[in-house]
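The other protein chains are all here in position, but one chain of the complex has been omitted.
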Amino acid sequence: AVRLADFEGPLDLLLFFIRRDELDIHDIPIAQIADEYLAYVRVLDEVDLDGAGEFVYMAALLISIKAQMLLPRPAAEDGEEAFDPRKELVDRLLEYMRFKEAAGELAFQEGQRAALYARQSPVERKRYAGSDDFITYDYSVFQLVSALKRVLDRAADEEPESHVVQAESYSVEDQRTFVLDRVRAGGRHSFVALVKERPKPFIIATFLALLEMIRERVITVHIGDEGLSDFFVEATG
Amino acid sequence: MFPELHQVLEALLFAADRPLTADEIAEVMHTATGDDPPTTEAIDAGIDALNQVYEETGRVFRVNRWAGGYQVATEPIVAPYLKALFADRGTRRLSRSLIETLSVAAYRQPVAKPEIDFVRGVDSGYALKRLLEMELLAVVGRSETVGKPLLYGTTTHFLERFGLNNLEELPKLKEIEELLQDPELRQRKELLDLQAVLGSEPADPADSTESTSDELAEAP
Partner (left out) sequence: MFPELHQVLEALLFAADRPLTADEIAEVMHTATGDDPPTTEAIDAGIDALNQVYEETGRVFRVNRWAGGYQVATEPIVAPYLKALFADRGTRRLSRSLIETLSVAAYRQPVAKPEIDFVRGVDSGYALKRLLEMELLAVVGRSETVGKPLLYGTTTHFLERFGLNNLEELPKLKEIEELLQDPELRQRKELLDLQAVLGSEPADPADSTESTSDELAEAP
């Protein structure tokens, strides 16, 4: 099964918001971010991705900070810094950013070194044999989740309240076949178009199938001008 | 007729499929001839001489110094051809979650899983397992803290894969202030803005982490 953490984690989602809205990390509007974070967690929960629990934990933390922010704070004494309930989280985010930056440097180093070919020993070949841990991508997985969220919201709006939900289910495996049939024909396919006017279970299973196939490098993602509202997939060349 | 030192070095480094240390080379030479082996300095000078000849005569390989030893590898100019030759093996780069876990472990070593999990905000169990299997990390002991979790550290293979001679050559971990104020990052932010206007995404995946901080750097 696909684990979201294989792509990105709860801290990345926070950084995603901060980056998207160009927020000052030292003055995060917690109330707004907490609500939005929760909305994303609901989506992750609905999709039932492995590891969503870690996001739930972070959402709970944000809500607790939000609550603390609402409490009257004692005025700062001279020479003392006012207590900011966000401080611990911000410190953690900053520390995480340091390592993300370092990881970027290492990845660069890895690329430089990878251009130099030495004789490869059998041991070396064994080390990396049959591994699927090499997917690299230059977008945030939360861009994909954003698109999913919009599609799901729209699907919910279109569904009449009284509508009796059919006990129709879609397996991730079926949706793999569904996606493969389309991308094999060639060209880039819009996620929105793939799941247009389909029921929620169909949308979710398709999304999971896509994540799986991205991880296995069966398909490649392109983020177009639509930015956060849609993305495109094509068969990996 | 006996070969000269630089010729012996060349032969050994060409035949080996891993980095050879000066000590190993000295040992091999002693075993082969029974003579006193050359000093580390002589070997190192011999390597320099070889590289100079390679450059002067248009060879497309060089002796590299990494993982505490010497290893011959091709120059970047021929990389596309070797990539094509080894298409089935691929020039595979570690995924984001693996390289992130690896960098936390590299900078914090010896480090236990709970600490890595905390920094990353996610369970790093799978990533650690894979990095151990790839021999980029190794178990190096046990922590004295509650539960005595295993401690992880990087391996010689890690140095080899990243072309580092030792851990001191790791890129310096940036201070937070640096991260938020780096003028280069500011510059890139302008580039990003321009790209946003032109409607294209930044192409370089290595930039994705930095672009996060770009936005922050510009925040009031």
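Lettered A and B in written order, each chain numbered from 1.
In the analysis below, contacts are C-beta pairs under 8 Å (C-beta built on N, C-alpha and C of every residue); 3 or more make two chains touch, one makes a residue touch a chain.
Values in this document were obtained by computation on a predicted structure and should not be read as measured data.
Remark: the omitted chain is touched by one listed residue; of B:A42, B:V78 or B:L173 this is B:V78.
Residues 1-3, 7-8, 10-12, 14-18, 21, 23-24, 27-33, 53, 57-61, 68-69, 72, 74-75, 77-78, 80-87, 109-110, 132, 135, 138-142, 150-151, 153-157, 167 of chain B touch the missing chain (whole complex, contact as defined above). The omitted chain makes contact with chain A at the following residues, 117-123.
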